[in-house]
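For this depiction, one protein chain was excluded, whereas all remaining protein chains were kept in their positions.
Take a look at subunit A:
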Amino acid sequence: MTDKLIFGRYMPGDSVIHRMDPRTKLLCSFYFIGIIFLCNNFASYALMFAFTLMAIFLSKVDLKFFIRGVKPMIWLILFTVILQLFFTQGGKVYWQWGVFSLTEFGVQNALFIFCRFVLIIFMSTLLTLTTPPLSLSDAIEALLRPLKVIKFPAHEVSLMLSIALRFVPTLMDETEKIMNAQRARGVDFNDGNLMDKMKAIVPLLIPLFISSFNRAEELATAMEARGYQGGDGRTKYRQLKWEMRDTVCVLVFALLTVALIFLRK
């Protein structure tokens, strides 16, 4: 089940990008999505593409994984692109039929939207392919910590996140076990109309919920027995370290922003 999903999957490796601080990677990916909206001409998109491809090259992950990451989104992308293509007015008109028209701006916009989608997906895939989920949750915790000033429960949120991540495979296993057990007793998960399929989910969902409650109860007891009293006075085993390459990454992003603003017309 997990092998089919590229999105959110981690590819172990030892490149510069892999070794970067997860905080840098997370923030930079968000920043990248922000500055992509600065692009408004072919030169700026070309620059962004060059930058993304360079990052992918540095990560030493095969390009085909990124293309596979785009695949599940392809219908959404095509839908948006086609809407843009036929409904944008302005510039030279190539073809017209009723409300549909193919214009210069339309083609241009459609291309830009396509590039924007692909770039965003490439960048977020790069983040998840090179960062283990664990480091990501560490990064999120570190980034949430300043919010403690406004009474935001940063420790609790990050603990929930890491427990959730840790239990994803366990619960997947269990789902499969329950499914097989119910199949053995004659529940059909694939056939029938929508209503039948929804009904077939019930004997899967209820046991899964109940067992999750039991798990939660036992886990809480085990945590308490091991002295867990909440976030205060705890030390941390894993630590994030800011290094030279992170500074370099931030500088590169600053340069990129300046270049984009310069290219913008």
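FYI, a residue touches a chain if its C-beta (ideal position, glycine included) is under 8 Å from a C-beta of that chain, and two chains touch if they have at least 3 such contacts; residues count from 1.
Everything that follows uses one rule, which is that contacts and distances are computed from a predicted model.
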Identify the UniProt protein name of the omitted chain, choosing among "Glutamate synthase (NADPH), homotetrameric", "Dissimilatory-type sulfite reductase subunit beta", "Multisubunit sodium/proton antiporter, MrpE subunit (TC 2.A.63.1)" or "Energy-coupling factor ABC transporter ATP-binding protein".
-> "Energy-coupling factor ABC transporter ATP-binding protein"
Using the definition of touch stated at the top, determine which of A:S15, A:N41 or A:T170 touches the missing chain.
-> A:T170
The one residue from A:K177, A:R238 or A:R264 touching the chain left out of view is A:R238
State which residues belonging to subunit A touch the missing partner chain.
-> 133-134, 137, 162-163, 165-166, 169-170, 173, 214-215, 218-219, 221-229, 233-239
